[in-house]
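One protein chain is absent from this view; the other protein chains keep their places.
Coming up: subunit A.
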Amino acid sequence: MSAPAYPPPYNPYASAVPGNMPPNMNMYDGRYVLPPPYTASPDYSRIHPSFPPADQGFSIPSQFLNEPLVANVAMQYGQALVGSGKQLVGQELEKYVPFSRIKYYFAVDTRYVTKKLGLLFFPFTHSDWSLRYEQDGPVQPRYEINAPDLYIPTMAYVTYVLVAGLVLGMQDRFTPEVLSIQASTALAWTVFEIIVELITMYITNIQTNLKTLDLIAYGGYKYVGIIFAVLLSILFHKTGYFIGLIYCSMSLIFFLVRTLKVQILPIGTSPSHHDPYMHNSGNKRRMYLLLFVAGIQPFLMWWLSFHLISPPVPKS
């Protein structure tokens, strides 16, 4: 740049910020002399090559951005804009799909998953079903075996769809469309079950600490039982299937009753709000809700899997 020394020499129309060129030569500035008449306005483009011609009006020319200081400021401003834009999008998305809450349900590790699966299959010897709480919510599933998680239900659901495909393939009933049919049917039934539970809780006006995601988690645990029963049916056909189904139903009912008892029925030493108006209200309703949630599981388990078992076909 063959410009004069930076900052430019004294210009009565210069703005107070050093290094910036005044945007409009003809802007009246009361501190200095009156601007010359329009026709006699001097052409300052000779003094500074990047300065616009006098009669450009209020416009930022492209040569403006070539100056290093302006370019830096513009870049930083742009980056700040992008950052805040991303934040805004994230906030908006958070209103519809609460990502931070969902992350809590996936904070699991291998120990938790193996112990939880063991608990789903054999809950009869577990003695302590209470949940520990932190300041604003239950402890992460990683550290608390009784906390619900969404990893097992999601994996169990996907595995269920694949096992269904496998079993149908072994009976020569497989087409790839069958996978999507199974997936959407099971999803529809689960959503239906959760909506019914939510409506029941709303109508009977039961206040619990259960959130929707908790209900989704508890509703998804039945897929583990379904997978077990269907896998048994591969080996032992109908008898194996029914034995597996009955055993898994019993253990799931036991598991759910014990887990939800902590959360639905009020206890004297509950760590949640000690509201004297909430205690012992609708105990019978709460028990019915509990039994309903637990009792509906075997029917759904049977409904979602009975079409997958094969009749005992004599091997040809």
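Here is the rule we use: a residue touches a chain if its C-beta (ideal position, glycine included) is under 8 Å from a C-beta of that chain, and two chains touch if they have at least 3 such contacts; residues count from 1.
Methods note: contacts and distances are computed from a predicted model.
Chemist: Considering only the chain that is not displayed, what protein name does its UniProt record carry among "LSM2-LSM8 complex subunit LSM8", "Protein YIPF", "AP-3 complex subunit delta" or "Sorting nexin-30"?
Modeler: So, among "LSM2-LSM8 complex subunit LSM8", "Protein YIPF", "AP-3 complex subunit delta" or "Sorting nexin-30", the name matching the hidden chain's UniProt entry is "Protein YIPF".
Chemist: Can you work out which residue in A:R111, A:K211, A:K238 or A:H307 touches the chain that's missing from view?
Modeler: Final answer for the missing-chain contact: A:R111.
Chemist: Tell me which residue among A:W129, A:F174, A:F236 or A:F254 touches the hidden chain in the full complex.
Modeler: A:F174
Chemist: So one chain is hidden, and I want to know which residue out of A:I102, A:I181, A:L198 or A:M287 touches that hidden chain in the complete assembly.
Modeler: In the complete complex, the chain left out is touched by residue A:I102.
Chemist: Touching the missing chain, which residues of subunit A?
Modeler: 99, 102-103, 106-111, 113, 151, 154-155, 158-159, 162, 165-166, 169, 174, 176, 179
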